[in-house]
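A single protein chain has been omitted; all remaining protein chains appear in their positions.
The chains carry the letters A, B, C, D and E, assigned in the order they are written, with residues numbered from 1 in each.
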């Protein structure tokens, strides 16, 4: 066991954990007053629900002995054999528990990301059951495929910190949910204006901060690679902030605060799969493109007519996909991408993108339909108009 | 000196420091608009007051040469002999300054915790004097008893990160204060509705994040034990979030945001004494019980008729007590509890619980009465109605 | 390469990064409702703009091969030669990328600090151009002079973590901007009341937390010196919180929340240049003086008649200057100050203070005038009255 | 002159404003209010303590108009605010003696 | 019909609402207002800059009723809002020409 790496990854795990409350605030600020708590709960509850599921069986499905390249076995169920030493740890330098908990934080935030798509119109009971099923049936396999010894990793797909596992998967699920759940009542007629942008900016700041744990920690050691991932993360994000507000400014004449925050998230998403494989200057290019691309994606959304309330598809789906492909283009550290003459890598990345979208989208549709049939996903129209805070949680956000 | 451990504990100390502003927000969101700043000040000022007191004499009273098992001597007063090297450091792997400042952060948050009990009706001057006295006369002895070489630690009581020192002590003090200060004006007649729940959730998120420093840091090294404490902390908290909202849902038909946040704190409190002594699965059990227990405790409060405004007794008092006893039951790492066949440990824990409650309650009553006689603890009725922000601090929280 | 130091400094870099969103909230809470987003943007955008500039050329100007003691060369432009190993790294124990990104975070926050002076009356376009120019023409030289091998460091001036580079420089720039831009419309007639003090307190909490990375990280290693800097930072800050509210209480009869938060920042600023050179008890003295001094400075401001909206001059300018001189008085670790009989050090500090003020003030005036001529710095009176959020960014902060 | 006060659902504000603008109304003043009525409120629960909240967010639109325009404006406002469910709200008409436009000093119908 | 406007302390809202409900009032509209009066305000201080704030938070309850019920309702509202200290507030009664219930189109006393 390497104590330095252990210290580093434990701190990184804490940083990644902090991202989920950060996401709660990021999303919470974007909805209307009457749904702020409901939206916050969609993230916060994942800390409770997913963590326990992870210990019980999720970790084992993801990192247990590989079964046919598709899923892990039950060896680590109930954290059996996951101890303070390195025995059985997928990272030989880390206590098994350290590796497990670092991965746990990734599992927590992924279903929380989806919730932006169905904000302001989801029943809490349906949400909880959906998320539990989604974790075990979508996230755990995806995680196994890429990092747990499954086929995608074996194929050579590069995903440093979760472009496919975290962002494409949640983006595809978001698209399915947005379509299946339908538009919010009043969509297109009433204004849907963020009720608290300073809260959203705070959330973006926390996400940026925590993402250093996410990406640099994915080096799983406190080495130069971690430093590189840290720097590429920061630089891509900074570049995406700039390019998003420049795109906005060209498009509508004003740079917005929400644009800056959205650009930051777009940059963070896009660099995630690439962080340890590309140089800082390549990261800046990736960030610059990501900002413009995701802005454009959101502009296009209205053409399609689904109501992805907080733009999970536009930012996580699109940004994650772009990042995965960009990794295949720009990879130059510990792997070779197109620019190093290795077109095959781009092809592998492309396969992983398609497989991820198809698998996650289809599975999400199935889970959604089943849960909808069981408990119903959408609240009554009257409840939706009154607001989910009062009708789902018997609370109101503010008494100012 | 072990640089890795030093790095780890310094970062943990920063995390624990961050908990106090987190607590300020957690509590601040729960009170009414007109008292938000006053409530925030009760936590924030401890960073100023307690830290300086700690350097002057508090640290020495806690960790100075033991006098009769009861209190430390003045050897380290004014940080005399507390230097950059390990000489004199209670943790031989850490610079003495590192150990001292890590402990300082615990001393800061403990009196801040109490303030939830007397929120919305305490004079600022009285509060400051009370807190200073309480730190030196209650916290320092308690800390010495358990960690500084005092009788409780010698007896074999297990308290990994402060179940007795931090949570039972503040819970017992909270009970005394709530009784002595009386109910808030309008209690039971007017609604006392949290004015800003997103702020409370943010506070809960910060607390959870910082608590990793609190508990994992209490291993005082970046080893497997730290990893275990980190994991038990997270899992107990997650489990308590779940069990609290399930209890709520069974009881009243709705899961609330405040319930989720409260469950988190209950889980964090209950696992604190146990974090390094129990396995992650035992932590989940402890968390599940803690959530239901503290929810029940708060339900019962109304029967007793004291006004513990923000439920310090129900969460920190009850949760800390349960955690201390649960440690005696579930301990299996570096110690043996009831389930390992060691009933004696549970008895020791029980003794430490009783001693802590009695000592802290009685001392708090004495200090309260003296300070009340000196400067008065409760503001005039008119000031209380106008709100403490305007009357104690000449400010208002918001101009929205 | 030392992995422990690498882990420590990466985490510190993340902490320093988090200070900038913290500053956004600290400042954002102090302005009026209608300018909250504009004020937040002034900090948040520096994360985007400065980071990219830093990679492109800023880092090289600061730490490239010294040219005449005045500026660095272009060797590291586009991060050329800044890699995962230690080659070329100014800190031989750290990957070059780690050193670069740690420094990047300092460069980000410094121009953000200035923005408090021109809050509520600055055009966004002017702000962006001004900040870019200021980074390259003021910050980069200052950084080079002190830490990059330039004349000020060579002369023996002590600046542990940026008293001159960060705080005096931004303070002097703030003074120039406040004078040149003129007062806010309505200044002295309408009330300018902070619109959200809990947000300001949150910001102060984040700043305090992040500042541990700023100061302890400036040891560039996880050693006893880092522990010392950590402790002095905490103690000076705590002491300044106390002394500020005591000064307020003596002056006006009430201790305020904003006073506590302001005292914290004053203490953090004052200890910054001294953190690694003085003992914890000296830090407490420095903090006690800083709190009273900065409070007094702000009281005096009204006499002068410039509108330094959020008191950057009073806190960063004055606090940084005091800290630099206090370092010359109290230095006893790795350097000797006046109290150790070395009056020369105080003289050197004095020279560095004067040079910093003159250079930064004059350069800021020049940059300001040029940018003002190019795009204009002040919005139209009507835009200023409507608020910068709507007129500069087409957004509003809250829909409550 | 008369003041027409329309208390209705918040999300109907834009519709009502639009309907009145169509009829040439060039000024109105809006406040956020809480309404108590047949519609009923909701229950809130904080750490087990239950509160019955009888008030529902509503919007109040005040517009001062010439006497002769009252019937038409009331009719259109009613139609614009109508959903048919309990809680649609009320329209009140009351007398106004005088109106002054601050900017010009005009009074009476001219000032509207 | 008449409009009764009650401006009083915020924490008296529930008592007044209750008193009026008891007398069969089924609708009212409430706004948060700031009152200036004999009660006086308070001082605020931000970084040494002092501001005198003359306004105190109050609540305004508006209820439109049939003419004949005015005296009774005013009396009961007054009693419910009474504390005897400066700042209890005022009750204003003013004429209303017409009332329309949006949902049903009813007018006059029926619409109340």
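FYI, a residue touches a chain if its C-beta (ideal position, glycine included) is under 8 Å from a C-beta of that chain, and two chains touch if they have at least 3 such contacts.
Here the structure is a predicted model, which is why all the values come from computation and not from measurement.
Shown chains touched by the hidden one, complex as a whole: A, C, D, E.
Between the chain not shown and the residues D:4, D:64, D:77 or D:91, the one that touches is D:64. Counting the whole complex, the residues of chain A in touch with the unshown chain are 191-194, 248, 251-252, 254, 256, 258-259, 262, 295, 298-299, 302, 311. Taking the whole complex into account, chain E touches the unshown chain at residues 2, 6-8, 31-38, 54-55, 58, 60, 70, 74, 78, 81-95. Residues of chain D in contact with the chain left out of this view: 3, 17, 26-31, 64, 94-103, 105, 111.
The working rule: only the chains that are shown with their structure count from here on.
Contact with both chain A and chain D is made by B.
When the interfaces B-C and C-E are ranked by C-beta pairs in contact, the top one is B-C. For chain A, the chain whose average C-alpha position is most distant is E.
The mean-CA centres of chain B and chain C are about 33 angstrom from one another, to the nearest whole unit.
For the pair chain C and chain E, the distance between C-alpha centroids works out to 51 Å. Each chain gets one centre point, the mean of its Cα atoms, and the points for chain D and chain E are 17 Å apart. Of all residues in chain D, those touching 2 or more other chains are 44-46, listed in ascending order. Chain contacts: chain C has residues 4, 7, 11, 193-194, 196, 202, 252, 254, 256, 258, 398, 400 touching two or more partner chains.
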